[in-house]
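Structure first, commentary second.
With one protein chain held back, the other chains of the complex are shown just where they sit.
A, B and C label the chains in the order they appear, each numbered from 1.
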Amino acid sequence: MRVLFLGDVVGAYGCELLEKRLRTLKKQYAADVVVVNGENSAEGNGMLPSSVRQIYDSGADVITGGNHSLRRREIYKVLDEEETLLRPVNFHANAPGKGVCVLDFLRYCFAVVNLQGLAYMVDHHRDPFAAIDEVLAGLDTPNILVDFHAEATAEKLSMGFYLDGRVSAVIGTHTHVQTADERILSGGTAYLTDAGMCGSFDSVLGVKKELAVEKMRTQLPTRFENARGQGILWGCVIDIDEKTGRARSIERVADRVE
Amino acid sequence: MRVLFLGDVVGAYGCELLEKRLRTLKKQYAADVVVVNGENSAEGNGMLPSSVRQIYDSGADVITGGNHSLRRREIYKVLDEEETLLRPVNFHANAPGKGVCVLDFLRYCFAVVNLQGLAYMVDHHRDPFAAIDEVLAGLDTPNILVDFHAEATAEKLSMGFYLDGRVSAVIGTHTHVQTADERILSGGTAYLTDAGMCGSFDSVLGVKKELAVEKMRTQLPTRFENARGQGILWGCVIDIDEKTGRARSIERVADRVE
Amino acid sequence: MRVLFLGDVVGAYGCELLEKRLRTLKKQYAADVVVVNGENSAEGNGMLPSSVRQIYDSGADVITGGNHSLRRREIYKVLDEEETLLRPVNFHANAPGKGVCVLDFLRYCFAVVNLQGLAYMVDHHRDPFAAIDEVLAGLDTPNILVDFHAEATAEKLSMGFYLDGRVSAVIGTHTHVQTADERILSGGTAYLTDAGMCGSFDSVLGVKKELAVEKMRTQLPTRFENARGQGILWGCVIDIDEKTGRARSIERVADRVE
Partner (left out) sequence: MRVLFLGDVVGAYGCELLEKRLRTLKKQYAADVVVVNGENSAEGNGMLPSSVRQIYDSGADVITGGNHSLRRREIYKVLDEEETLLRPVNFHANAPGKGVCVLDFLRYCFAVVNLQGLAYMVDHHRDPFAAIDEVLAGLDTPNILVDFHAEATAEKLSMGFYLDGRVSAVIGTHTHVQTADERILSGGTAYLTDAGMCGSFDSVLGVKKELAVEKMRTQLPTRFENARGQGILWGCVIDIDEKTGRARSIERVADRVE
């Protein structure tokens, strides 16, 4: 089976890029299933029912999240009800929503787990290593993709090696910049430190560059607006042997839209 | 002029990789000058006179540093005396060493600036935006490479856009994982969020993966050892029009050593 | 001269406590001048023209701030125009407002400096040690109080010792809990690590305890409301020899309102 994974969708423009390009990409990469991180898909941050709807309508099968998943209360009901809309599984037990889903493709099943890192993140969630151990103990399929939403490269690589041979893929998100270190680890797990984002390329993580520079330079409160212009859809395609759950290949995706 | 830049050299094994491969890479990419970040070149962290010597002997013209530059007191005298050994320019005025050097190639000059970011870094150094403004005001050549040693992608992209059109290249270091976002910004500045490292590929930032995973998973004190095995030399080559200082191209380098 | 200093005023209830008690305290402690930290005086965080007005009307001569000073844009104009409304002096040069004021009491002058720390604070402002050196070089009076708004006890004590003999008092704010380490340092500077706050005593830093506990326990987004009930006005009184600027005494104030 082939999975197309796309990184953090940023704002209305990111959603438009998906509308425009996702079906083509799915075909081009012969993907059976599409997983998209949507934690920043609402304008102004977080997720809204409308941004999530737009991502599903563009062809996503599963939507993952991250540290911004719970920013907007309007999404809580959808997080509770929609089986394939995930937030990090190591959030507190009281958090709305869930962090794991299993898709049944008849011939095989495919599980997606959303997990969040701790290093340099503001909030203090449950240890992701203990959390993923518990999740894996409860899963019946060998075909498992983990979206590890984290900042530090050391934490992401550590999770990759920790899960090597136990899941099909560990794909990082959150930094909005794609890394160039895709590989199949020795145990058969596909790994990429960060998938990157879907949004304006000529921007700072999707935000208008002038605003981001000014904020960074002065440390003064700044109202962010998302940029448009050249677009990028960053992600990867993983080819999984669905009988064993081992990855055969991982290829980076960087789809530029002028 | 063509500049070969290599990211954080990790330990004795990283130095050996340079010894083995740097001259070949320089030839292969027709580089006129070689800049290497050596902040982790000593075993156990930081830089030592011996590790710095080994990097120079392998063909480096300039060695930059970062948050680990001052870990070892043995290097302080060399930092003070060696013109082309840099530490971040925005360290405190009392710090040993310097953060800028200018190489005179007769037909043109080439300046290297080492700068450190603030986001998620433990120490609180001088604002890098104010610091680089001062440095640039004192430089006579348009051919300038900035090694921006920083963690957060937003801070690195912001620095890239801030310096666009004012320097030839802004190359990030510190995360030890190469990013795939190389580009020439609209003002003519070459940009890459992180060059990556030179060290063991099958490792966590150069450290033995078992040790790094255990530390990350348990948060218990762990003595790190560097890994060997498959090596990677990660960096980039920038082609600069030395009359204007504008970059013509930037190409990522990922030299695998089995 | 005698200075009454009160720590971070929290919300409408904190302002009410000042209205009710400040004139009495001023008389009780025979204070010549009153300095109040108002960074949290608006409901929901930051400062508003109305909360600042209420603090002045209650008898404050100078209002200082901190990391929340610029949360509300409505206060920017007042920060620019009102001579005795301060924000940390080591904010970026582009920030609205100023960080120093000098009151002329004919027989002597009295300066207040607002300064912010770096350790554990989210934003990266200018080095407070360099900033205060510059400020002091420009002040003509020996009677100087520094409100050092900072988190880490080590940074606050370091600033106290650094300024010992150069200012009359270094009083910490920001943690909202009064410390019990008031003293006159060997050079004659009065010091207190944290003055504490003015707000509801049976609360978490002024916030309703149930909400704060839930947020801390679950790390989930929580809308904070300020508590009422028992009140506390925490601060200190410093007696300064206005001919030398040396402090004669520092006494903690903890005024409970049932």
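Just so it is clear, contacts are C-beta pairs under 8 Å (C-beta built on N, C-alpha and C of every residue); 3 or more make two chains touch, one makes a residue touch a chain.
Note that the structure is predicted; figures quoted are calculated from it, not measured.
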item: Option touching the unshown chain, where C:His68, C:His176 or C:Arg246 are the choices; value: C:His176
item: Of B:Lys20, B:Lys98 or B:His124, the one touching the omitted chain in the full complex; value: B:His124
item: Contact footprint on subunit B, counting only the chain that is left out; value: 70-71, 73, 91-92, 94-95, 123-125, 217-221
item: Positions on subunit C contacted by the hidden chain, ascending; value: 120, 127, 129, 151-155, 157-159, 161-162, 175-181, 186, 193-194, 196, 202-205, 209, 212-213, 215-217, 252, 254
item: Absent chain, residues of subunit A that touch it; value: 118-119, 124, 126-127
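Methods note: only the chains that are shown with their structure count from here on.
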item: Interface numbering overlap (same over half, different under half) for subunit A and subunit B; value: same
item: Centroid spacing, where centroids are CA-atom means, of subunit B and subunit C in whole angstrom; value: 42
item: Subunit B, residues touching no fewer than two other chains; value: 127
